[in-house]
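Shown here: the complex without one of its protein chains, the others still in place.
So that you can tell them apart, the chains are marked A and B in the order they are listed, and the count of residues begins at 1 in each.
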Amino acid sequence: MHSLILATATRLIAALMLVFSVFMLLRGHNDPGGGFIGGLIAVTAFALYAKSRGVDEARRALTVHPTNLAVAGLGCALIAGVLGLVRGQPFLTGQWITIGGDGHGHGGLALSSILLFDVGVYLVVVGSVLGVIFAMEEEI
Amino acid sequence: MEALLAITVGAMTAAGVYLMLSWNMMRFLFGLVVIGNAANLAILTVGRHYGPAPPLVPDGQTAPAELVANALPQALILTAIVISFGILAFTVVLLYRAYEEMGTISGDDMRVAEPRPQPDQSTVGS
Partner (left out) sequence: MIVAALPAALTVFFASLVPEIAAGQVLRWAVPWIPGLDIEFSFLADGLSLLFSLLISGIGVVVMVYAAAYMQGYPQVGRFFIIMTLFMLSMLGAVLADNVLTLFVFWELTTLTSYFLIGFTHETATSRAAALQALLVTGIGGLAMLAGLVLLGLVGDSYELSVLRASGVDVTADPLYGAILVLVLLGAFAKSAQFPFHFWLPNAMAAPTPVSAYLHSATMVKLGIYLMARMQPLLGGTEAWLLTLTIVGGITAVMSSVWSLRQTDLKQLLAYTTVMGLGTLTLFLGLGTEAATTAAIAFLIIHCFYKATLFLAVGAIDHATHTRDRDALSGLARVMPLTFGIALAAGLSMAGVPPFLGFIGKELMYEAAVTAPSAAWLVAGAALAANALMIAAAGLVALQPFVGRARDWPQPPHDPPVAMWIGPIVLAIAGLVLGLAPHLIDQRVIAPAVAAVAGHDPHLHLKLWHGFNLPLLLSVVTVAAGIGLYVGRERVRCWLGTAERLIPGSAERAYDHALAGLKRLAAWQTALLQHGQLRGYLTTIFGTMIVLIAAASLRGGVWPTDADLTDAPAFAWFASALIIAGSVITIITRYRLAAICALGAVGIGTAILFVSHGAVDVALTQLLVDTLFVVLLAVALLKLPSFWDLRHRETGLRVGAAAIAVAVGSLMTMVLLVIVSVPLDRRLTAYFESNSVPLAHGHNIVNVILVDFRALDTLGEISVVAVAGLAAYALIKLRPRRDPTHQSQGRSAADQSATG
């Protein structure tokens, strides 16, 4: 199945979907979204890319092997958990630091182990599902 | 609302069970999908219906102002959906590979680990 229209449109659509997936990941803590949804959107983007332009091209676009991505995601989630242990709190306790802002919880960039954990979820979903989809497209 | 959902879940479960009882592993797989969805809806039903307001806390407040949807079953279902997707993807691949190895998609004929007692018919290609 090779369609010129699809192949051309995919470049734009897949890029937009990827941006959107990161957007969904980041806003997940306060609005609908999160690691699962973001990850699935990213998977859909790459699946579409693979369908229209071939798996080889999609793998090149991803640059990292999907399996490595999944393992890295698990690693992120684990590190997010261990951060709590380092501070002497239970495993997976949320840790927050705010960069900038007025020091009273307003403004500035709030970073947290929670975000790292959600990134881990995102990466696991992307890596695992894409690993299967790419392999199936190639071998079956 | 709950009554309608209960009936829908019942119908889905019946369809899923019927499909899972097929000898054809492909239909079994379809049954697994349907019954998985039924289970998710069952959790949703048990969490009750509080209207369409999503469980979000408005900006600048510490708790939802009015009654919002039950967040707990939603979190459970979200987990369940992703896990069942992972498992189903694995099952699809397993089914395909089983067909490749054994040349059949009949669950009754997949007997590599536990061959039939009588040695008269061997349905295993490997």
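Everything below uses one rule, namely that contacts are C-beta pairs under 8 Å (C-beta built on N, C-alpha and C of every residue); 3 or more make two chains touch, one makes a residue touch a chain.
Not measured: the values here are computed from a predicted model.
Asker: What are the shown chains in contact with the chain that isn't displayed?
Answerer: A, B
Asker: Write the list of chain A residues that the hidden chain touches.
Answerer: 28-37, 40-41, 43-44, 47, 51, 66-67, 70-71, 73-74, 77-78, 80-81, 91-92, 94, 96, 110, 112, 114, 117-118, 120-121, 124-125, 127-129, 131-133, 135-137, 139-140
Asker: Tell me where the left-out chain touches chain B, residue by residue.
Answerer: Listed in rising order, the touching residues are 1-24, 26, 28-30, 33-34, 37-38, 40-42, 44-59, 61-64, 68-72, 74-75, 77-79, 81-83, 85-90, 92-97, 99-111, 113-114, 116-117, 123-126.
We take it that only the chains that are shown with their structure count from here on.
Asker: List the centre-to-centre spacing of chain A and chain B in whole Å, with centres computed as mean CA coordinates.
Answerer: It comes to 25 Å between the two C-alpha centres.
Asker: Which of the residues in chain A come into contact with chain B in the complex?
Answerer: Residues 30-32, 36, 125, 128-129, 132, 136, 140.
Asker: Over in the complex, which chain B residues touch chain A? Could you list them?
Answerer: Contact set of chain B toward chain A: 54, 56, 78, 82, 85-86, 89-90, 93, 96.
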